[in-house]
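Since the structure comes first, as structure tokens, the remarks are kept for the end.
All protein chains but one are shown at their positions in the complex.
Chain naming follows the written order as A and B, and within any one chain the residues start at number 1.
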Amino acid sequence: MTNRFSGVDFYDMDSLLSEEERAVRDTVRTWVDENLMPVIADAYIKGEFPEALVPQMAELGFFGANLPERYGCAGLNNVAYGLIMQELERGDSGVRSFASVQGALVMYPIHQFGSDEQKDHWLPRLASGEDVGCFGLTEPDYGSNPAGLITTARQTGDGWVLNGTKMWITNGSRASVAIVWAKTGDITDASSVRGFIVPTNTPGFSARDQKGKLSLRASDTSELILEDVKVPASALLPKSSGVKSALMCLTQARYGIAWGGIGAAMACYDEALSYAQNRIMFDRPIAQTQLQQARLAEMLTEITKAQFMTLQLGRLKDRGTMTPFQVSLAKRNNVNMAAECAREARRLLGANGILAEYGAMRHMANLESVYTYEGTHDMHTLILGQAITGLNAF
Amino acid sequence: MSVILAVTEQRDGALRKVSFEVVTAARQLADALGATVDAVVFGAGEVSGADKLGNGGADRVLTANHPDFARYCPDGQAATLAELGAAATAVVLAASATGRDLAPRVAARLGVGCASDVVGLEVQDGRIIATRPVYAGKALQKLRLSGSPAVLTVRPNTFPPSDSSKAGTVEKVTVPSFNARVHVTGIKAPEGGALDVAEAPVVVSGGRGLKEPGNFALIEALAAALGNAAVGASRAVVDVGWRDHAAQVGQTGKTVSPSLYVAVGISGAIQHLAGMRTAKVIVAINKDKDAPIFKVADYGIVGDLFEVVPRLTEEIKKLRE
Partner (left out) sequence: MKIAVCLKRVPDTTTKIVIGSDGASIDETGVKFVPNPFDEFAIEAAIAVKEAAGSGETVVYSLGGDSAQETIRTALAMGIDRGVLLQGSGSPDGLEVAKALAGELKDQGFDLILFGKLAVDDYNYQVGPMTAELLGLPCITSLAHVTVADGKVEAEREIEGGMETSTCQLPAVLTCDKGLNTPRLPSLKGIMAAKKKPLEVKAVDLGAGTIEILGLELPPERSAGKIVGEGPDAVPELVNLLRNEAKVI
């Protein structure tokens, strides 16, 4: 194992973290160095999710880490949860996506909207990695407008029949269970959207990976097809009510992604700095040139700003006052600035920057997906605009 | 007349070379303090080389014989040294695997502290001042030893045996009765096991630049041509299993001080440098002229090691003929 990452902390943010928060961050950081970094370049090039890492992540408690201990989860606060996402994404956005989906988009809805039986059955299995989940909301024609989804759930004598297609589903082809969002009433009625726990081996359910991705290559991105998928009544998430339930899940995931953006930016900055100090050109390190120093100064500034804003976001979440609009601001900012850091880092690395041996271009490509998913950058712009002005400009 | 005890080591009935370095260090202290040197030899019978200890600077050679002393016997040897050391001014051991195990036991029995892995010795106002590396060699600490006796271990390859012949009269000492709590049952030698990197006068080390484990044959050939050379390895190649951890030179491996250290295909990360920076002469062979190793190497060749190393082996062989 070569280089250990020692973080980026220009304003001593560590002093604002509790001992446990730092210890959680350090465990994930070390785990990423020892287990993810050695395999990620290869996994990315091959387009394969490094599945051997799942049992390790589960054992250390990375899945649903902010859910209660009684379900086999770590019971961490939200800042600690955010730090997990930050450190995972410092490794790779695709691997962090696996954890985001498992925790925020599968375990969270079961915990939030599920019956006691559903919680007791599924949460421990998802925490341990025994079951892998996916979140079926997005459809080929309904991305930014999830309220328009057309997957249907028709009630039958003893359950439901689901029909529809989902697309861009992380973990889809690997999952043993899918949280599927479908309309139970009129196709135009977003309030009729309910969530369903669908084991992926149910007849009529199929998933296949979308091919030809140039981003998030170390992650499974799949299409889900539901053809007359029959599920029992107990599959319904009883407290789910309307597309707003699905959006609550997205808010959880977006919160983690805001932290993740910081992680990716830190990785790119750290790599660029180290490279610049060692790369000699015209008899001096390129770190001694004005243009590269400007790049590094810019990256450090953006990372530092994002760190303090996102820490406060976490404290607000723990206090119980966090709003989705506050999450939008952080996700939008942090992912965008991370994408810029990645691009600038790639440029600083010169020709070496196009090689998978370095992280910059992988992060750069990944972050295009992160910019787009969980609410595109533009969508969050309008969410904020509406929150600020009260006026809908969608 | 005060006495400095020099604790020797033997393996399979023959004195180990590091014993003479211990005597040299003891001699240095003795001359500064106006003391004599008693070299202690543990064994189950005759120990070859013990007769040379006088030439190496020992005024007396004290042989402590016991059937258990055929091998290292921590409790028995600690008990013996505690008895002999009670009246001594200092007890000097090697900072070898054995010495590092034995010295603290002796110190504790005598109720004194111990200075480990000493690389420099002087005497000021009748007290021993020891210089030793700390923080993996990133700093040097100066200690004043006030214990009676002072107990210390000296780093191999740091006190080269010098010419100071003394009488070396041999006397038997009685081994006190002891409770043998630890039994050393044997030594397993590795395949091709020879010189230890920490004790060899010459070390040739290979790194990732060798590309494949089989290419270490090039390093072994150069080591063989140089003679009395151990084969070392960077952490990178030990971590991937090409070489044994015993050969690892560096912060998490061994610290070595050979007369000649040849670094082949090793970039020179700080952690590696920490392990070999005290070598007398460093030679680096690397294809990257900006490799950090060249910043500490006395001599360097920038080039393809697959061409340079065989040529170097050939030229060394010619020299020897």
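Please note the rule applied: a residue touches a chain if its C-beta (ideal position, glycine included) is under 8 Å from a C-beta of that chain, and two chains touch if they have at least 3 such contacts.
Keep in mind the model is a prediction, meaning the values are calculated, not measured.
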| remark: Touching the missing chain are A, B
| field | Candidates B:Gly43, B:Gly57 or B:Gly137 - the one touching the absent chain | value | B:Gly137
| said: Please identify which residue in B:Val23, B:Val40 or B:Leu260 touches the non-displayed chain. | reply: B:Leu260
| In the full complex, which of B:Gln10, B:Thr63 or B:Thr98 touches the chain missing from this view? | B:Thr98
| said: Tell me which of B:Ala44, B:Val173, B:Leu195 or B:Ala224 is the one touching the absent chain. | reply: B:Leu195
| remark: Had the left-out chain been drawn, it would touch subunit A at residues 4, 6, 19-20, 23-24, 27, 30-31, 59-62, 65, 69, 74-76, 80, 84
| task | Provide the residue numbers of subunit B that touch the chain removed from this figure. | result | 11, 16, 72, 74-75, 78, 96-98, 100-101, 103-105, 107-109, 111-117, 129, 132-148, 150, 181-190, 193-196, 198-199, 202, 226, 245-246, 251-252, 259-260, 271, 277-278, 280-283, 289, 294-304, 307-308, 310-312, 315-316, 319
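Note that in this section only the chains that are shown with their structure count from here on.
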| note | Chain centres from averaged Cα atoms put subunit A and subunit B apart, in whole Å, by 54
